[in-house]
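All protein chains of the complex are present and in place, except for one that has been dropped.
Moving on to chain A:
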Amino acid sequence: MIFLATNALPGNVAETVLGRNATPELVAKLNHQLHLDEPVLTRYGNWLIGTVRGDLGESAVAVVQGNPESSVTSLIGIPLRNSVVLALISIVCLIPISLLLGTFAAVRAGRAGDYAVSYISLVIGALPEFVFGTLLIAIFFSGLGLFPPVSLIPPGTSPLADVGELVLPVLTLLGVSVAFCARQVRAGVLDTLSERYVTMARLSGISEVRVLWRYALRNALAPSVQTFAQALQYLFGGIIVVETLFAYPGIGQALVQAVTLRDVSSVLAVTFVLAGVYIAINVLADVIVVLAVPKLRTGLR
């Protein structure tokens, strides 16, 4: 489907790359070189066979520009790694923060603490990433001069080399996803808090901390796992805006570039990888839920 969608885009890579110098002859020649003159079905077949073999094809743009590293796999490898680093750091911060905030809000349901968490998260959650990111830049860079507003990672260096560069993108991503996750956790914990076994635990003299931890939060985990899976998917795929804002060389940027240049095989490769990640996260989340819920794990009697 993605294959068809990219092919349906007006213009093609040859025209884009050659720009104003394009003559019909040159375009035709390049098209032939890139096998773009073959029928769509044949190209799809070739791509499919290549993908199965682990070869995502060659980037048309790189070929045209005479880049020696023209295989898509090597071209998207580094942005992918950068994005994974960004997403993992975010999710590692996201889970404990949302669990804490969500549980806190649930325990204080209907009181000031709950309203504070709920309203603030609602407001932040309603802001688009670029607005929130720009706000953060305004505060931390322009105002306090703490962190750089762009994350230009020189080729060949790890994004972890300068952690300061990661702070603002991570904060932006967290701002949006914590708001969403904390509210979901709050709802889950609030549900379990009204369960009879929580009341029963209180009536059995079990301390409130333990009641919260082992009775309320423990049983609210299953729905929370799904929420975190959604957040992680968002962190992998939906960070294009954030990457663009901070000029972070991640996979989102790579995708935007590829689309602009009509670089079909790169677009395909990126979307293919993202789809794979989505599926993997969903499967993983389902496995974790089954492990977390004894009733599912042990089967119904």
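Couple of notes before you dig in:
Convention: a residue touches a chain if its C-beta (ideal position, glycine included) is under 8 Å from a C-beta of that chain, and two chains touch if they have at least 3 such contacts; residues count from 1.
Throughout what follows, contacts and distances are computed from a predicted model.
The complex appears with one chain absent; UniProt names that chain "Dipeptide ABC transporter ATP-binding protein" among the candidates "XRE family transcriptional regulator", "Dipeptide ABC transporter ATP-binding protein", "3-oxoadipate--succinyl-CoA transferase subunit B" or "Alpha-ketoacid dehydrogenase subunit beta".
Residue A:206 is the one among A:206, A:259 or A:288 that touches the chain missing from this view. Considering the whole complex, the residue from A:82, A:121, A:172 or A:219 that touches the absent chain is A:219.
For chain A, the list of residues touching the undisplayed chain reads 195-197, 199-208, 210, 214-215, 218-219, 292-295, 298, 300-301.
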